[in-house]
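Selected chains only, in their assembly positions.
Chain nomenclature is as follows: A and B, assigned in order of appearance, with residue numbering initiated at 1 for each chain independently.
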Amino acid sequence: MNSTMIHEQVVDVQLFALARELTNVARVLLEVPVEGRPVTIADVQHALMTRFPRLASLGSKLLFAVGTQYADENTVVQPGEPVACFPPVSGG
Amino acid sequence: MPKLTEQPIDSQQLLCAVQTTQAGAVILFLGTVREFTNQRQTLALDYEAFAPMAIAEMERIEAEAREKWVLAKIETIHRLGHLTLGEISVGVAVSAPHRDAAFAAGQYIIDELKRRVPIWKKENWSDGSQEWVHP
């Protein structure tokens, strides 16, 4: 009946600083599997680590934002919302 | 108002921007590129930002400071790119009717900036190595 059922959500992910250098990627359109519930940052993180195993060296230190706001693993990523992924900040 | 810049930070401009006869106290904080960190020698720093979020986060920090203290004006500016020894990496200027508020707000803003604003620095050590600084 539902012939247009979506199995993946494409998420626009920007990477910064050491996360960018480890992956050699500043921006990636990541295909995140959809499992019958809204995509969360945890899903994005899992897809990102699968695609870029070298990010494992930053592991649980990686931080995420949806749009321009910090997000935690339960934050929902609506279709079209950009995500940023980066190491602990060190400005100043 | 928060700003990011690739140009050298002008401390006089920061002071002028927060000046007002409503304020009896002005605080300026400048972060500069320091030569030694635990006996290791720095030649230069490279700063990178997630700019739109950095600006948004700096705006939130300024708004929080205004909720906590009675302030006149605030300027927050962070330099990006390649900085050599002694150059100013960050500037925070706050004016307020009373000095305790100016000091407390200035310290709050720089502390929160370093904790939350998505900017990263890479050390250029004197031995030729480079290293991202992660607290």
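General remarks:
What we mean here is this: a residue touches a chain if its C-beta (ideal position, glycine included) is under 8 Å from a C-beta of that chain, and two chains touch if they have at least 3 such contacts.
Remember, predicted model here, so these are calculated numbers, not experimental data.
When all copies in the structure file are included, the protein chains give the formula A x2, B x2.
Please note the rule applied: only the chains that are shown with their structure count from here on.
For the pair chain A and chain B, the distance between mean C-alpha positions equals 28 Å.
Interface of chain A with chain B (complex): residues 14, 16-18, 21, 61, 63, 65, 67-70, 84, 86-92.
Those residues of chain B that touch chain A in the complex are listed here as 31, 47-50, 52-57, 78, 89-90, 110, 113-122, 132-135.
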